[in-house]
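Here the complex is missing a single protein chain, while all its other protein chains stay put.
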């Protein structure tokens, strides 16, 4: 209905003869993420804020693109997420779904998106399956994936002398994929995995598992979990004197909001890999300041990814001239090269994987940290080609 | 060095100790449930939510009023207990003449409300609460490093559990209480104010939950879902111990903590389900529970 209205107003504008005001293209974006659960702080409302900023910065209205943004909470449950996605495409006329953290939900939404010919610009989920086992022509995976995190943190820590690894793995698909990816990187770099334990998810008490890790004689304890689980594991590792005794912790999926919640005192020295940090350069600082003014917290890489993914999507919509055909828009995205203020140069591969640099950070000590958000030192940058897994032939949709 | 099923003995010792620590929480919580069930015949599904509330009250006392851990250890249970008394007076007391399942359903609803409200106001990421200075650091026991605070958890829980057991089994007040459990009408006829006793018992039971919450606050992050994850397990503990049996609840709490700890070594994936397996077996073989009297 909205579209009809837009078209008729365009017709009206054309009749009056003022093409500058013509609203030719209607786009409806749905931000689907966790608004009440464990990932609410790293995605949630902040991602909606980021999407709005993208629409503003793209100057969509001036370019004749009328953008509307809606949002919903998928509660990290694939059934709820797929239900909302279906309804958005069927009833609400959504053209693209953004963010979608939690791999299980992202995979379900990716399927529906392909079926309904929309586009999913995923920023929040980590599963490499999105561009591999379950690759779809309409999926664009923007910000990070477990393989990229593993490459960053796993390789860096192994090369720094952490040869023997022990994994605490959250016992669900995501945890296992994180462990698997990291093990591969560790072994490629001459390290070995001396053991692992599957921890029921979610868990509060990690002491038993940490003790097992301690007993294994490993140099590095890899935490293949996320959110509150990682926070608790790190806290308890320091309580049980494990970090003090010289074993290092590798948080394989950890966000700036988690570090902030934990505080520099407990988190200091932790290595982690991210695609974005607010304090990297003038552009990220300027953008993050605007974000902070609206949202009250510094952006995470997921939220930054929603921003830059939305910019890229709108550019492709403008180039295609319509948002109706999701396949065409995502194919266009794969032809373009984006120069993004937050992520630098980004290209999208045939399988939907966005390629950009990743960065290895270390959490500052309380002495180094000047304010509550001054948390990371950048250690190194990893080029996109190195960070992400090579493309699978059968997932290259530009050749089909 | 001998090994037991491939596990070196010092690891086993460590795990037993950790099991005992977790069991301390189970014991205090299941004790509260058992006390309430004994007198009120209500399964208090809100117990987990009130445990969480105890941790939050401690956090609020610190952050809003600057009251530290030690006073909070007394104040937070009192506040939670007072809240429990309000719940008992306004709602639960209307259900005593009905089947106990209604009590279960009512407290289930209360748990949803309490958890939902905390989630709305404090989010789900969890809030930090520091270990008190007096108890920071730890002892190297040779087979493991034992943080002082965890040792304190065991001590505090044993003291509270034993105190409660003593009060109920060995004092005059406890005798009234036990008598009222058996036959409230007769005890009332002897001039004991039974409704008051019921009210205070409920208050005491939930205060125990609040106490466990304060104990847990420095170890786990203070989180609205912390009770939700625990309540079902604690239920199972009470059922295994024998509903209403004070000693049963306490001993089973420690015991299952240890069993769970061992499962984490031998079959970590199964540690979340082992208690339910035990519960099903116990209910099949000895339905009154390990320490309960036959109904």
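As written, the chain order gives the labels A and B, with residue 1 at the start of each chain.
Note that contacts are C-beta pairs under 8 Å (C-beta built on N, C-alpha and C of every residue); 3 or more make two chains touch, one makes a residue touch a chain.
The working rule: contacts and distances are computed from a predicted model.
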Options "Spore germination protein", "Amino acid/amide ABC transporter membrane protein 2, HAAT family", "Cation acetate symporter" or "Xanthine dehydrogenase family protein subunit M": UniProt name of the undisplayed chain: "Amino acid/amide ABC transporter membrane protein 2, HAAT family"
Residue in contact with the excluded chain [from B:110, B:127 or B:177]: B:110
Among A:73, A:357 or A:396, residue touching the chain not depicted: A:73
Touch list for chain A against the chain that is not drawn: 35-36, 71-73, 77-80, 82-84, 86-87, 90-91, 103-104, 107-108, 111, 171-174, 201
Residues of chain B (touch criterion as defined above) contacting the omitted chain: 43, 91, 94-95, 98-102, 104-106, 108-117, 119-120, 232, 235-236, 239, 243, 269-270, 272-273, 276-277, 279-280, 283-284, 287
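Here is the rule we go by: only the chains that are shown with their structure count from here on.
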Where chain A and chain B are represented by their mean Cα positions, the distance between them in whole Å: 39
Residue ranges of chain B in contact with chain A within the complex: 8, 10-11, 14-15, 18-19, 21-22, 119, 123-126, 128, 131, 138, 144-145, 147, 149-150, 219-221, 223, 225-226, 229, 261, 264-265, 268-269, 271-272
Chain A residues touching chain B - in the complex, by the definition given at the top: 36-38, 40-41, 171, 197-200, 202, 204-205, 207-209, 211-212, 215, 227-228, 231-232, 235-236, 239-242, 245, 257, 261-263
